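Reviewing the structure listed below.
Every protein chain of the complex appears in place save one, which is left out.
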Amino acid sequence: MVTAAKKIRVVLIGCSGYAGLEVMRLLARHGQAELVGVFGSADKGPVADLHPSLAGLVPFSQYAFDIAKVAALNPDLAILCAPHKVAMTYVPQLRAKGIRCIDCSADYRLADRALYEKWYCPHTDPAGLAEAVYGLPEYFADKIRTAGLVANPGCYPTSATLPLAPILQAGLIHPKSIICNSASGISGAGRSPALKFHFPERNENFEAYGVGNHRHTPEIEANLKALSGLDVDVLFQPHLAPMDRGILSTIYAQPTRDVTSAELTDVLRKAYAGKPFVRVRNPENGEPLPATKYVTYTNFCDIAAIAAKGRVILIAALDNMVKGAAGQIVQNMNLMFGFDETTGLY
Amino acid sequence: MVTAAKKIRVVLIGCSGYAGLEVMRLLARHGQAELVGVFGSADKGPVADLHPSLAGLVPFSQYAFDIAKVAALNPDLAILCAPHKVAMTYVPQLRAKGIRCIDCSADYRLADRALYEKWYCPHTDPAGLAEAVYGLPEYFADKIRTAGLVANPGCYPTSATLPLAPILQAGLIHPKSIICNSASGISGAGRSPALKFHFPERNENFEAYGVGNHRHTPEIEANLKALSGLDVDVLFQPHLAPMDRGILSTIYAQPTRDVTSAELTDVLRKAYAGKPFVRVRNPENGEPLPATKYVTYTNFCDIAAIAAKGRVILIAALDNMVKGAAGQIVQNMNLMFGFDETTGLY
Amino acid sequence: MVTAAKKIRVVLIGCSGYAGLEVMRLLARHGQAELVGVFGSADKGPVADLHPSLAGLVPFSQYAFDIAKVAALNPDLAILCAPHKVAMTYVPQLRAKGIRCIDCSADYRLADRALYEKWYCPHTDPAGLAEAVYGLPEYFADKIRTAGLVANPGCYPTSATLPLAPILQAGLIHPKSIICNSASGISGAGRSPALKFHFPERNENFEAYGVGNHRHTPEIEANLKALSGLDVDVLFQPHLAPMDRGILSTIYAQPTRDVTSAELTDVLRKAYAGKPFVRVRNPENGEPLPATKYVTYTNFCDIAAIAAKGRVILIAALDNMVKGAAGQIVQNMNLMFGFDETTGLY
Partner (left out) sequence: MVTAAKKIRVVLIGCSGYAGLEVMRLLARHGQAELVGVFGSADKGPVADLHPSLAGLVPFSQYAFDIAKVAALNPDLAILCAPHKVAMTYVPQLRAKGIRCIDCSADYRLADRALYEKWYCPHTDPAGLAEAVYGLPEYFADKIRTAGLVANPGCYPTSATLPLAPILQAGLIHPKSIICNSASGISGAGRSPALKFHFPERNENFEAYGVGNHRHTPEIEANLKALSGLDVDVLFQPHLAPMDRGILSTIYAQPTRDVTSAELTDVLRKAYAGKPFVRVRNPENGEPLPATKYVTYTNFCDIAAIAAKGRVILIAALDNMVKGAAGQIVQNMNLMFGFDETTGLY
């Protein structure tokens, strides 16, 4: 129904992990975008050998990244699922060829170079950093539409930013009182085997990690500062839950005044009216609280707000592989190329 | 990109279980079919309350089945996910109105009425039984295209029939030597709570059930008799595995002569050349054996054949909710209405 | 090696749930206690039919509770795993016969009758409430040794009280700043089937529940008030994690002054020196953070304390079925009857 001529041409760079897998899965059913090549750190043979679920869907082999070979494919878009530090070595080469990019690593998420360098490593592409648009479509759709380089948000930061931003903007919570307690499925830890992620170690296990120092903290704080103009401070505490996918963030904050659940819900409803992938749930109306199962394999982020015991509690659920990674990539791609925002995402 | 006028109109009858949920999930992204109403045993309120994952995707409430109300929606197709025995009370009413039907229950799967009645209950719609086409697209696509009533195959029978049929047709195994050992995720047991399916009873548990008497036995045998012309006898032994989705069938049979894995694989490859949803894996070429994870949330059935220790071993994996239920329904719908067979299924 | 004459005689009242199952499992290997009978709400036939894992270990049938039949067994101890409200109908009858009791329900946990009645229902045994000793051995061992009636603590309250009590006693956190974010395995929800606990609904799912109103809140607050003398206020937020067993509580509080992880750890170490079932972990020394897997099927509660981002974070892990229920029952029994505190619990 869509002629091949109309489809945009997409290359994927970095395909061996779960985000790359999900990008390929989503592109296979998108209809208006066509995967035309796969590159990575080295020649790795057929993608379908790395990801048997893609047999019959992705006919490509992964070749070592080579800008000439990439450019020869004449792509409209490069989606990067390479690790941070590596991604920023590819992006300038791609941008120099005029290829628009969506980068899924942390390399372009923090506009403040010093902040990036404090949490990660020296940044080697300050020009890219200056150009990059933060790819949270609910807030930056206009800039995304015309962006050359989109920094796809982190999974945890998406789950924290969507519920918190409107409440902070409405001045309903103290910006320095925020605790974000999150639980994630194990795909969030990547695909590299390690004892910590060995099945019998993780199954039937629930565990905190990164206490006080998880790298998504500065991204969450930077987002909320940018969106609210307030000096936000977040204690972010992630956990690993024995499941593949899904993030649930339970967020606690001190209200600035007496506030009701209804009022909080109303603020969220208004903020996300017309946003197709944020579903505001109202437990006072008998709607279920957000749960990871309700968003698995979808691009939805479900959120709810409750006032209880003198505090504000916000709950958000999303699929870390979809709204937290590949789905948001596709959502950004849809905006960048003028497709309907939901194309290929239901 | 597809005009609303072109879309077929679909009603779903029976929406509270997992198959109904999956049908709605798949229709939401199909593009050429539109869900126009949902009916069931009783008025049950918004579908999105029964299935919170569908919030924002399915705006309907479930109403008690009433043929006049159904017909008033002017549907091109009714998809039935009602229980057996109930389904055959709805189908004749729908057919009398000229509405084409795909039935996901067991009611129309066994062409032999006596066989149905031996394993289930008295059959109240013999006319429907006579009209029904067995909806295994890899074998009956031509009949499905023009069918008024399609009986969607059972999940286990699909996983047994696809690998066995070509090998039996080639005369390579003794038709009375077949043992089909299957393991299924728990969604296959339906959505009605019971102690047996209570999370702490099933988690970390692996168990056989229905020893010697599972109701899918006659369907498997009837399929294989019909396709091979042989007097097939199958010992079918299902198990419950602690996971949501997926069936793996490991099938053992006595070869009729010395046979190699390569020969068996070749037979399967030829049988399924051009069939988009059957992937023949060749472990001798280093391809992975079928595993449920490789087909989860897809309409693929992966199969492989190995000759070992004087026996033939066939392995098949599918997602019981997709190729074993809702995906196959959509595949049948695609054939019935002239869409590409894969529409909405990647 | 232990003569039968020395063993105490134990009856179990309420055996169909998971706590009862665990009590029977632990008694089977205790060596100094002998299960002599099982009672409950009704005659239910062999216990091993209700719990097939106990076949060969528990030869009794469950009979409807009848104080004369119970007393005829001449028990030294009755362990009650009946639901709250029911438990307090049995306890006075048992106490009237001079039988010592450990009650696993909520009926005797809250010394303040009004508080109990606010959260549960009218209390029908105020005399029992006055007599009851709260069975947290790390704090009340002396009283437990001579108690006639022990109220076994709740699972969540145990996981919150053990890490918080010493820190509050040391005056290191503001008593009204406490947030207790907990995740529990599904066995904590009991053994009654319901859609919410149906395997495919809970598997691969992580979800908050009881927002702002979980019944363990008053028990946590009462414990901490009693142990610290402070006016403690706790926001308790439980979650369901897709696993059988285990609770992880991640607790956040505002320090009263600058405090280091080392200082917090030192307070915990001193508080639990000589307590065999509390393991204080020091992540600054490279010890792992508490995780549910490290305590599964044990009576340990692992705890750790970290100062980060201007807050105090306490983490506690225990097995809700052992230290959170049956193991703590046995620990209390050991104290009540002069056995070594660890008998039968390693």
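The letters A, B and C name the chains in turn, as written, and every chain counts its residues from 1.
Quick note on the criterion: a contact is a pair of C-beta atoms (placed from the backbone, for glycine too) under 8 Å apart; a residue touches a chain by one contact, two chains touch by 3 or more.
Because the structure is a prediction, the values reported are computed rather than measured.
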Sole residue of B:Gly98, B:Pro122, B:Gly212 or B:Gly338 that reaches the chain not shown, by the stated touch rule: B:Gly212
Of B:Ile144, B:Met243, B:Val259 or B:Met336, the one touching the omitted chain in the full complex: B:Met243
Hidden partner chain, residues of chain C it touches: 1-2, 28-29, 31-32, 49, 52-53, 55-57, 204, 276, 279, 281, 286-288, 291, 293-298, 300, 302, 344, 346
Touching residues on chain B - with respect to the absent chain: 179, 181, 183, 185, 201, 203-209, 211-213, 233, 235, 237, 239, 241-246, 248, 250, 252, 283, 289-293, 296, 306, 308-311, 313, 315
Residues in chain A touching the chain absent from view: 18, 185-187, 191-195, 197-204, 242-244
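Everything that follows uses one rule, which is that only the chains that are shown with their structure count from here on.
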Among all chain pairs, the one with the most C-beta contacts: A-C
Averaged-CA centre spacing for the pair chain C and chain A, given as whole angstrom: 40
Shared interface positions of chain A, touching two or more other chains: 204, 291, 293, 296
